[in-house]
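Starting off with a structure, shown below.
The other protein chains are all here in position, but one chain of the complex has been omitted.
Right after this comes subunit A.
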Amino acid sequence: MSGQRQGFRPPGTVFASSSTLPLAAASRPGVGHPPFSATGVFTSTAPQRHLNFRMPPLQTQTAEALATLQKLSNEYEPEIEGPLVGKRQSSQAITAEYQNADEIFVRKTAVLPQKYSHYRTVKGDGNCGWRAIAFSYFETLHRIGDKGRILEELTRLKSLNNLLNQAGFAEHLYEDFVQETLNLLSEIAYSLPTSSDDAGLLKAFNDPGISSAIITHFRLLTSAWMKTHVEAYQPFLLEDTVEQYCASQIEPYQVEIEHIGMNALIDALILPAGLAVEILYLDRSVGVEVNSHKFERMDASGAPLNPDAPTFRLLYRPGHYDILYKIEDVAALMSSPTNLQVAYATPVTYGTFQPVPVVPVSSDMSTYLEIPGMSTPFVPVTPSAMSPDTYTSPVSPALSTFSTTTLPLRPVGDIGGFRPSKYELEAEFHPSPMPNLPFQTPTFRNSHFNPAHFRNSDFQPEMWKPDTADSGRGHKDDSSRH
């Protein structure tokens, strides 16, 4: 452990507050600071939290008061919403986010979902690049689903403690961080093959204790890797030595990862695990698509050693990393039989039936009986075994007491949610979307949801004409006056 002072903070103290603030801000990119005027007095846009502080008149401000303000300012962190690692969601959301942005962004984000169907947000708290890589590392190992391989990784990471020692880190200071990484790896390994979803991983990564420890472990690994491979990284550092760079940019918590740190982390952690990373850069550079760069193991000639290495993807927007998924990755993540059923069931239940369970059973069922075809999709259980006459529904014993005419629409169990049963759809069963649901109830026929009137050649939409509206009202007024 180096007990040496690492140099000093550049000018800026309680007595020279104006110069301290930008420095503090610079050390935490993405973290804004309340605006200060030159005298150190908060401007009116200072956040709520600070407004509680009673500001004495300027002349009577003591060093004490200024120091209190400085302290508040130093410790100020804007509340950043959202989980540390979010749920996987459709990347259409990114397109929507940029729809009013610069044209280049609009163009690039419009085509993004075609290739990369899903993404996952990572909290922008200064650790996002580290967190994104760390989460993806675990998730990809989980996706591969090879217990032996995960245990190999566990052994490799344990042995990397030697690297940490070599870089001069004291074991009693890093062992807690390493332990969290090893714990999570072994939990994933022993949860296989039954655990097929990301719930456990997501929960672990949203636990600040576990998440911070793993990130710190990976920071230290990166630092140690750079310090033991100085010749590879020094050429990229303009002013600092590798030692200085690690002390100021890699090791401190909440300092965002830069390109060189990303390189070192990938070299130390990802490539030796037999994985590859592709980073997609979404910026204002010319082009119709996001630029991408793939980090993978290459031979001397620059050809990839293992082109089929499992790859995960990060989306980089200046200052921030999120996680991206290709369609096939998502498919692989959801490929277990239980998930397959959910994939079918969700559109069926929500697409056609969502309103049904919320209707109280006692309410007028006859309305629903009038809807032809309403019953057809509701018996998705083994269609071959089902004939209209002998409809003793195998859905559940409770439902079999209903006759065909009473329609088994009664919600059983959870109201509103998908109620899983022990019956599964046959593999070939694809419910045709809305087979014959003309919805010809009187209510529907007269409602504005009925598009039939568009087919009428004489159809003319009602149009609002400002003139007639105005003159009409004027006329009315006149007449009422008379």
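Heads up, the rule we're going with is that contacts are C-beta pairs under 8 Å (C-beta built on N, C-alpha and C of every residue); 3 or more make two chains touch, one makes a residue touch a chain; residues count from 1.
FYI, contacts and distances are computed from a predicted model.
In the listed set "Protein BRICK 1", "Ubiquitin-conjugating enzyme E2 2", "Actin-like 6A" or "DNA replication complex GINS protein SLD5", the entry agreeing with the UniProt name of the missing subunit chain is "Ubiquitin-conjugating enzyme E2 2". Screening A:L201, A:M226, A:I260 or A:I323 for touch with the missing chain picks out A:L201.
When the missing chain is restored to the complex, the residue among A:T95, A:S191, A:S292 or A:N450 that touches it is A:S191. Looking at subunit A, the residues touching the absent chain are 1-15, 23-24, 27-28, 63-64, 67, 74, 169-170, 172-174, 176-177, 180, 183, 187-188, 191, 194-197, 199-201, 203-204, 207-210, 212-213, 216, 219-220, 247-248, 251-255, 338-339, 341-342, 413, 420-422, 424.
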